[in-house]
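For this view, one protein chain was removed and the others were kept in their places.
Residue numbering begins at 1 within each chain, and the chains themselves are lettered A and B in the order written.
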Amino acid sequence: MGRLPTLAILVALGMAACEDSGVRAERDGEGAPAMPIQGYVMARWHDEIPDAEFAGDCPDGFNQTEEEYFPEQWADWMTERIRRRNAGSYLPWDDERLPPDACQDPLVQPDPGFLTLDGAATVHGLDLDGIDSSRAGSASCAHDDFAGHNGTGGIDNQHWRLMGCVRGYRPNDLMDRLHEGGTSIKEGGYALLMEITGLDDPWNDEEVEVQILSANHPVTVDAVGGIMRDVSYTAHTDARYHNAVARGRIEEGILTTDPVDFRIKVKQQTMDNEFWFRDARIRGEVQPDGTIRGIVGAYWDIDNLFSTLNDQWIGKYHQGRNAARSRGFMCAGIYHALPRMADGHADPETGRCRSISTALHFEAVPAFVIRPQIAMAD
Amino acid sequence: MSSTSNLNRRQLLRAALRGSLGGAAVSVGLPYLEIFLTGNGDAVAATGAPLPRRFGTWFWGCGMNPKRWNPTEEGRGFELPPELAPIAGVRDQVSVLSGFNVVLDGETNLVHRTGVIGTLCGGAPPSKTENQGPTLDILISDAIGDATRFRSLEMAATGVPSDTYSRRSEDAKNPSETTPLALYLRVFGPGFMDPNALGAEGAPAFVPDPKTVLRKSVLSLVAEDRKRIESLLGARDRARLDEYFTSLRQLEHQLELQLSAPPPLEACERPPEPDALAVSRDVAHVKANHAAMAEVLALALACDQTRVFNMVFSEGASQLHMPGSSDTHHTLTHEEARDEGLGYQVEATKFVQHSMEAWAEFVQTLASVPEGEGTLLDHCAVLAHSETSDANSHSVTGLPMMVAGRAGGRLAPGTHVFGAGDPTTRLGLTLQQAMGLPVAKWGLTANETDRPISELLA
Partner (left out) sequence: MPSSMRQALSGLGIVLTLAAGGGCSSPERPEAQGGELVMRRLTEAQYRQAILDVFADDLEIAGRFEPDNRREGLLSVGSAWVTVTPSGFEQYEAMGRSIAGQVVSEANRSRFVPCVPGDVSLPDSNCAEAMLRSVGPRLLRRPLEDADIRPRLAAAAAATQRTGDFYAGLELIVTSLLVAPDFLFRLEAAVSDPMDSDRLTLDDLTMASRLSYLLWNAGPDRELLDAAIRGDLTSEETLARQVDRMIDSPRLEQGVRAFFDDVFRFDAFSVLSKDPIRYPKFSNALVQDAREQTLQVVVDHLVDDRGDYRDLFTTPHSVMTRTLGAVYAVPVSAEKGWQDYEFSAADARVGLLSHASFNLLNAHPGRSSATLRGVFMREALLCQTVPPAPADVDFGLFNQDDNPAYRTARERLAVHASDATCRNCHRLTDPIGLGLEVFDGIGGYRTTENGAPIDTSGELDGDAFVDHRALGRVFRNSPLVGPCLVENLYRYAVGREPVYSERRLLRHLEESFTESGFRLDALLRNIALSEGFRTATRSEKAALDEGRQAARAEKEGAA
């Protein structure tokens, strides 16, 4: 039969082509060879909160909520609330007895001050400005760096100094528990993706490119509540979230990148916003199972930061002050504290800093990043 | 849904069972009925008829370790070996049998099949398709099943409908209910007539549902067609059609029961609707489903919805597994090395432990429903068995068997009987006789016997 030889030739050619495809990376149990492009989805993405409390963290105590600090403003509302509750009903969220909302308009309240974490501590993070800074220095937006783990120093995390004396942000408190549970990832509306290209060797590669993007849909959760591997995600249709590509390199399994800006879309519970990080650097460790775990150190634009803290909605009702109350701070206070604590991107004319250093933990799980079609679906 | 007078009676009974009354009034044999079950609406007291006897089977897969399961002492008060330890709390209600075989009599041992079919059908089957039925429960339900709404109820804690051993033949297997909720809806869903809610004092008078009559007339229509169709068929297909019409009549019977108020039943109460549980062969899920199914079944029996039941805890060649394990019970019995010091397969034996725990829980569930002078269990005979003794060698000698309950006074549990190589059909014969079937001998060829196990009988 004439057909068989033709097919045999085709298959033989295919086998030959197989011989010289890229470098194979044997991860234990995983057989797929390393591709020049490797996609990831973030299974973990949250701000650094130190592993332990330090004795000298907040000598003046923790920040107060509006009700605690301005009790006389809240007296009427409190009384009415209790009266209604006893009668079995509730006050509406936009009740007129509520004091002016500084979360919606920070200037309607006086600045109550803000307690920051000024002392020494050991935190996870990166040295973003390359120097072991201190407030005593003459540089603009001068600030004290932290010590890092493993004997490193010069860790820039003004964000932690800002939030460190807020009750809900203390180690093992509200935000820490939410981070551990990974709810913002699992319930989030848009998965967070990373793609590494130019990857010849997953352990040592002098030149790779790294891109952070938002996906068009949520993560896929597996049968035991983890983030499923090898899932395909379509990048967000709005190219605003496709972000610039950072240059990077991998040395002995440590991935580092040059600074790059990125915006990511976050939609979860009451929040539907974007996060804008500037001059972000990634430092991750490649694991034997193919995941990458590490830190993103970045400068968070302070106006964006403020909006993510208080720009929370349920329907048409603003939830910023509820979020602030449950976490333990006042929008008015934080609004004025932010420029004081900011340490990045100084305005050339005024010298005032527009961004604040921060650190985020990430865990990236292998996935496929699919670019959306520009033409109609095939 | 029960009238107040019934509630008080039930509370009284429960108190009696817990022994909160002084000893003298509470002992077997005294005429309870007059003392506790007075008042109208109690058919048992009025007619003096005994409470119904129920028969059930309870199956677990992959047997046990004979050296750790078989008791060494015969008779009562025997020491419980390690694998029987879980039944300590119910040992007075359970008899244990060891040393009974399925005699192969020249047939091949069809692995994971001959042991169970032999015990239930009376002989070693020659092939996977022949002589695979009718099983013991069918023989009994043919005799006593007419009285109740359901001829029998089958359930599988594994959630797989083909995990069933109740059948007339390989091709006519009664499928198992797969979840506690499905079992509940079948028995206590629409179509359930609460015997204590209808026609008793203070309760609304019974009015039959008009739809029932229409449903019956549909079945009559179909039944009329029988002769015309039969004439087209060969012998084998006629038998299958016969089954179909028997099943149709069973539904007709159910509908007939729905046309009149059922007599009140002291012990009956409708259980709460069970939660939807995860269903899989993970042993934790299987145990949870089993427990929930047992609860529904116990009340189904108390409400006389059926008198024959078949529970499969794990199927022959059990595929039960521990979470996170790459092995199943069955693969472990073949592949796990015996622990040199202990002398048995440690991981595989954990499943034996689980099975015996589940069995004890099942027995306890039946014993926790007060009924008549005692409990529901007192009016049951439940056969627990497996398709093999030593699963590693697929042995069908010394098959593990247990019988729970008193069968309304016919059985005297709590003893160990050693079979010395006798066929397991002796137990099948005994149980049929305990259930009132006029059977003098039972079994095929070398398994045929006419000697019931008198040690089990009261």
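Of note:
Everything below uses one rule, namely that a residue touches a chain if its C-beta (ideal position, glycine included) is under 8 Å from a C-beta of that chain, and two chains touch if they have at least 3 such contacts.
Note that the coordinates shown come from a computational prediction; the quantities given were computed from them, not determined experimentally.
Summary of contacts with the chain left out: across B:214, B:276 or B:346, the touching residue is B:214. Screening B:81, B:159 or B:398 for touch with the missing chain picks out B:159. From the set B:70, B:196 or B:319, the residue in touch with the chain omitted from the display is B:319, counting the whole complex. For the chain left out of this panel, the touching residue among B:130, B:256 or B:335 is B:335. For subunit B, the residues touching the absent chain in the complete assembly are 108-111, 114, 128-129, 150-152, 154, 159-162, 170-175, 182, 186, 210, 213-215, 217-222, 224-225, 228-229, 232-237, 240-241, 243-244, 246-248, 250-251, 254, 279-282, 319, 321, 323-328, 331, 334-338, 340, 392-394, 396. Residue-level contact of subunit A with the missing chain is found at 1-4, 6-7, 11, 13-15, 17-18, 21, 26, 28-32, 39, 216-217, 220, 222-224, 226, 228-232, 234, 368, 370, 373, 377.
Going forward, only the chains that are shown with their structure count from here on.
For the pair subunit A and subunit B, the distance between C-alpha centroids works out to 59 Å.
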